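Note that one protein chain of the assembly has been removed; the remaining protein chains are unaltered in position.
When the chains are written out, they are named A, B and C in that same order, and each has its own residue count from 1.
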Amino acid sequence: MGMIGGGQGAFIGAVHRMAAALDGKIELVCGAFSSNPEKSKASGEEFFLDPSRVYPDFNTMIETEAKLPADVRMDFVSIVTPNHVHYPPAMKAIEHGFHVVCDKPLCFDLEESYKLRDAVKASGLIFGLTHNYTGYPMVKEAKDMIQKGKLGKIRKVVVEYSQGWLSSFLESTDQKQAAWRTDPKRSGIAGAMGDIGTHAENLAEYITGSRIVAMCADISTVVKGRLLDDDGNVLIRLDNGARGILFASQIAAGEENNLRIKIYGELAGLEWSQMYPNDLEVKWADKPKQILRTGVGPLSEAAQAHTRIPAGHPEGYIEAFANIYRNVAECISARDEGREVEEIYTDYPSIDDGVRGMEFIYKVIESGQSDAKWVDL
Amino acid sequence: MGMIGGGQGAFIGAVHRMAAALDGKIELVCGAFSSNPEKSKASGEEFFLDPSRVYPDFNTMIETEAKLPADVRMDFVSIVTPNHVHYPPAMKAIEHGFHVVCDKPLCFDLEESYKLRDAVKASGLIFGLTHNYTGYPMVKEAKDMIQKGKLGKIRKVVVEYSQGWLSSFLESTDQKQAAWRTDPKRSGIAGAMGDIGTHAENLAEYITGSRIVAMCADISTVVKGRLLDDDGNVLIRLDNGARGILFASQIAAGEENNLRIKIYGELAGLEWSQMYPNDLEVKWADKPKQILRTGVGPLSEAAQAHTRIPAGHPEGYIEAFANIYRNVAECISARDEGREVEEIYTDYPSIDDGVRGMEFIYKVIESGQSDAKWVDL
Amino acid sequence: MGMIGGGQGAFIGAVHRMAAALDGKIELVCGAFSSNPEKSKASGEEFFLDPSRVYPDFNTMIETEAKLPADVRMDFVSIVTPNHVHYPPAMKAIEHGFHVVCDKPLCFDLEESYKLRDAVKASGLIFGLTHNYTGYPMVKEAKDMIQKGKLGKIRKVVVEYSQGWLSSFLESTDQKQAAWRTDPKRSGIAGAMGDIGTHAENLAEYITGSRIVAMCADISTVVKGRLLDDDGNVLIRLDNGARGILFASQIAAGEENNLRIKIYGELAGLEWSQMYPNDLEVKWADKPKQILRTGVGPLSEAAQAHTRIPAGHPEGYIEAFANIYRNVAECISARDEGREVEEIYTDYPSIDDGVRGMEFIYKVIESGQSDAKWVDL
Partner (left out) sequence: MGMIGGGQGAFIGAVHRMAAALDGKIELVCGAFSSNPEKSKASGEEFFLDPSRVYPDFNTMIETEAKLPADVRMDFVSIVTPNHVHYPPAMKAIEHGFHVVCDKPLCFDLEESYKLRDAVKASGLIFGLTHNYTGYPMVKEAKDMIQKGKLGKIRKVVVEYSQGWLSSFLESTDQKQAAWRTDPKRSGIAGAMGDIGTHAENLAEYITGSRIVAMCADISTVVKGRLLDDDGNVLIRLDNGARGILFASQIAAGEENNLRIKIYGELAGLEWSQMYPNDLEVKWADKPKQILRTGVGPLSEAAQAHTRIPAGHPEGYIEAFANIYRNVAECISARDEGREVEEIYTDYPSIDDGVRGMEFIYKVIESGQSDAKWVDL
């Protein structure tokens, strides 16, 4: 694996490295860790890389690596830069025959997304997007239960992603995360809706297996001086007839990373919360509620295949993130070795999920600005 | 106290009687417990009443009691009938000089509400509405914290009331509660929104001290054959600039009486859930979160005045309900005795709250039917 | 009902009155509320009693009431005084043919307990002891599950009652509760073990249907100057071969009334906590854990018969307490009316449970002072 972005001081780069390293199947072999070549170099040293494979920029990296012998060069690139630097390296990597893992949202704008999708499809290469929350075992279990009809027809979905870290005008300080995430030149047209609203959208569609087809949004910029939205409340309708709510906030003071979903079918309701990810609450209409737990009792194959340790030893964010990497790596290996991959490992967010997320962003922002009650997605 | 409705087999009548009896300050002295005189009589026997004061109908009761000596006749009537039988006995009672406690929503329709309000105001009599959830000590505490500015300016409110008991077409059975609550001739224009949506509206406005000024609603009847709404999701805007969400459902399978509110200010977020009412979560933006508990540590006067037993001995629904009765009774006593009542006891839902709830019902249903994005309230 | 003790300022007297009043079946008709006749009189006024039935002392009360016509005089006495004033009024009441409800522990010392038991048995009168925690519906459910063998053979029990209110030398202030509960002249030979350890013992034996047969105790007086134990940790062995732990503390800083029990059988474990009494956790060895909830789904007859309101409306301490009163009252009524009482209503703590609790107190204190590892109970 070669990494683009994620040098010293970055938050998500370290997460990607830990997630990739966890299972001992992926080795970081090269990187262009910063737009500043000095910083890139220093980061490479910290990561024990061969200095000759620490590159000053991603173009050099991709071009140089492409020329290395097949058994030496990186297998795929991991792109962990701010949104406006997703498309250029991704396209470059695809053009040079490298598989890609990319952070979300897919691109800076919708147009880039479509172009990237076309390129990926044409190339036949593997493209994984780190909508990491779908990597949790209990999220897999929830999806499996719904797919198997255990809840009956789905009627209602309530999904939220609430954070409080941008309750004040943090971007006026030198906080790096706040700076780029609230900057339209680096984040794109959306703030909270792009950064975390897409996680909520992805999670809801992933678990239910249904798609949002209409939205009615109330989008706000609560903190004075901020350039992008930091709070949004959205009525949603799904293609199976279910209705619901999606809301995301970065000004929900005191919330950490409260991604939470409630889904109601004819027979039962499900509730899952990212901050306590090993619990899946099943509220039956006519019998006692259950708490399904990672690793406990008879669970779906999917949940089991994404669990590493025995029940009661909590698995967390990095493990879920690692499930995305593990599956992508397994698909790449299988492809390289010309063998079939088990279906369970093909379950990772794809280029299509990425385009879907970008469309969501555009439509939810459009709805927020519109006087029409409903905007189709 | 004389009771109208609430005979054998009724749910809420028993709650009112327990709530009224709890503090030993209110005695049930007469009643017209059913539209069926035989049933009324049987209920009166069960409640150990003097048979001469068990009446065949509310008109007879009010007229007869009014003629009794002042120290014998009932002090107030408690109306615990279905919605369409709120207005007639309430008006009758007011006309005969009796104070009233009435179940919510206030009336069958909006017009009745206005007429009742005018009559109450003109009479100078005391009118209490049992929006009982505001009786919980931790709800009082939440209100007090916001009033004192501890959360800073309020920015966002998310309030829900989710039930699952009407997930199936229960009104086709002989379940009495389901029958009248889904019947437009007895409930009025709204189902879930009238029965429990009003509780959510009342709770949010009570705690924040702000009013909903605009709504955008998606109102559904999910269960086939049902005549009234059983699910609704609503974007809301408050008069202080805050935005948020209100949702209510009777088809959220597996939910019991999940009334829950989250309020975010500049400095902290609050979360309270009716099913675990002695916990009030305070999530500070910059320090560890706290769990305030009924009876623990320094709490507001209001919370203390509505707490009966030492910390760690859970108080529940009946106790909260009893707080409404206790306050109304105290106000009546004070008025009868010509003394000032302590301000803390004047805190119970009033005729104005009742009208407000009716306006909410009408506007939320209107919004649900409208293509306009926002409907003003 | 006539009350002895529980005048203005008392804690448990008010609880008894609320519990007795809740169901509208028991009326407070007389009382001797304080050893100070003036206070007794003032309390009686506050409770709206006929002044002629507010007595200066319990002897006068019992003797006077006994002479009243059968349909006027009190049906039973409720004794809510400190421990050293349990035996005298209880014996007096029994001697005059009155049924008794008495607070726990049964008596000041073991000798009194045996004498009282003999008198009660000889009289054939009804005697209820307010080990109120067994009144919770989910405690009934737990007992029922074990009785029906759902957990298999019981192997382990861990029961605790932790409070923190005596973490400091509170009895040096004028706190009335602290004063008598730490005073050997009023409490008896035990502090924490008598006041709350007995609750733990009673709860464990009630739910499991087994009896503690041996104990190994480490009993402490942690706070300097205190005259009775305020903390105790006890290894226990049960007559069915199960082993376990019982601990109680009044110096567990920050704990409110944390009475909690965990019971493990061959097939599953149960966990119940008094502070969240409507949840009963069932941890199955081989399937997902369940949260049984008051009023939800198919529960035992016993749980249902002790539940007043629909699921999700929390029932608390007073309701559980009221279940004891309701059952005692039902047994008294049935007896007076010469009819059979349904078995479910005969489930309240009896004189035998009271003697058992006293024996527990004596043996646990003995074990605490002994060098022998095990003391038989």
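Basically, a residue touches a chain if its C-beta (ideal position, glycine included) is under 8 Å from a C-beta of that chain, and two chains touch if they have at least 3 such contacts.
Fair warning: this is a prediction, and the values are worked out from it, not measured in the lab.
S.K.: For the chain that's not shown, point to the residue among C:S34, C:S113, C:Q177 or C:S249 touching it.
M.R.: C:S249
S.K.: Touch as defined at the start, partner being the missing chain; which of B:P69, B:G124, B:G225 or B:P298 qualifies?
M.R.: B:P298
S.K.: Which residue from C:N233, C:S273, C:S333 or C:T346 sits in contact with the chain not drawn here?
M.R.: Touches the omitted chain: C:N233.
S.K.: Which residue among C:G44, C:G188 or C:G269 touches the omitted chain?
M.R.: Selected residue, touching the omitted chain: C:G269.
S.K.: On chain A, where is the contact patch with the chain that was removed from view?
M.R.: Counting only chain A, the missing chain is touched by 11, 14-15, 17-18, 21-25, 28, 47-48, 163, 165, 255-258, 274-278, 293, 295-296, 308-319.
S.K.: For the chain that got dropped from the picture, name the residues of chain C it touches.
M.R.: 151, 155-156, 158, 160, 164, 167-168, 216, 218, 220, 222, 231, 233, 235, 237, 243-245, 247, 249, 251-255, 262, 264-269, 282-285, 289, 370-373
S.K.: List the residues of chain B that touch the chain left out of this view.
M.R.: Contact residues on chain B toward the absent chain are 282, 284, 286-293, 296-298.
The rule is simple: only the chains that are shown with their structure count from here on.
S.K.: Are the two sides of the chain B and chain C contact the same residues or different ones, given that same means over half of the numbers occur on both copies?
M.R.: Counting which numbers both chains contribute, over half are shared, so the two copies meet through the same residues.
S.K.: Suppose each chain is reduced to the average of its Cα coordinates; what separation in Å results between chain A and chain B?
M.R.: That gives a centre separation of 43 Å.
S.K.: Between chain B and chain C, what is the gap in Å from one C-alpha centre to the other?
M.R.: 34
S.K.: If you look at chain A, which of its residues touch at least two other chains?
M.R.: If we look for residues of chain A contacting two or more partner chains, we find 282, 284, 289.
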